[in-house]
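Written below as structure tokens is the structure these notes are about.
Just one protein chain is left out here, and the rest sit where they should.
Then we have chain A:
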């Protein structure tokens, strides 16, 4: 019986597994192999050069600088995005009171839900183009608004300023992603059992106390998953930057690893080196997932 069961399962898994190996695993392995060669990408000629690409990568200032930009994105964007999303989800899902003990959103929650989700419907590339106009130093909305309220000293060439270019891009990313995580957190909060909240109300807990002691611990998994997911997006970040600042921003102040990789492959014709960058990026991504999943591991609350 046992034997038969495994054969049964194996026969169902064989084809998907084969597809997975061919289309998912093999490209990764090829990338690793290519990263050990000096392949230039436009002919079949390539030589095996061992770890030379990786050795070069270690001493490549531009690579580390791009990595640093990704690191900044990785810290700032998820924290702000998830923070705002949590706040909005709490407000529209559990912060209001309905009757004596039941909870619900504040007035007009359904309207807010649509409004908050809206930016996520806009494709990333369109968002980039829109915000390009928004930040336009002469005709842009942002400087226009600042002048209107008399804050002329704040106006600047946002995307042309080494200090403000990366934060300007971060703002766009936050704008785009808040809506999605808002929906994720709202759904997680809606599935929480009402009796716990009723008990909290009876015990006299206020809104903030309820959030810190009940809501937050019970949706930790959703937050962690969101952080990993958003973190992976921040380690990539190619599309938006390629639209807004295709040449790495003022003095290279916004170039990210994915753009550097792209340039190594398609401008420089060094696919071997580009693959090495890709493999390094992949390792960093895996590391991120492991660290986040391990952090604050504890028993799951069952309800």
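The working rule: a residue touches a chain if its C-beta (ideal position, glycine included) is under 8 Å from a C-beta of that chain, and two chains touch if they have at least 3 such contacts; residues count from 1.
Please note the rule applied: contacts and distances are computed from a predicted model.
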item: Hidden subunit of the complex - UniProt protein name among "Putative RecB family exonuclease", "GT4 family glycosyltransferase PelF", "N-acetylglucosamine transport system substrate-binding protein" or "RNA polymerase sigma factor"; value: "N-acetylglucosamine transport system substrate-binding protein"
item: Options A:63, A:131 or A:158, residue touching the unrepresented chain; value: A:158
item: Option from A:152, A:221 or A:268 whose C-beta touches the chain left out; value: A:268
item: Chain A, residues in touch with the chain not shown (by the definition above); value: 21, 25-27, 29-30, 32-34, 38-46, 62, 132, 135-139, 143, 156-162, 244-252, 263, 266-270, 273, 299-300
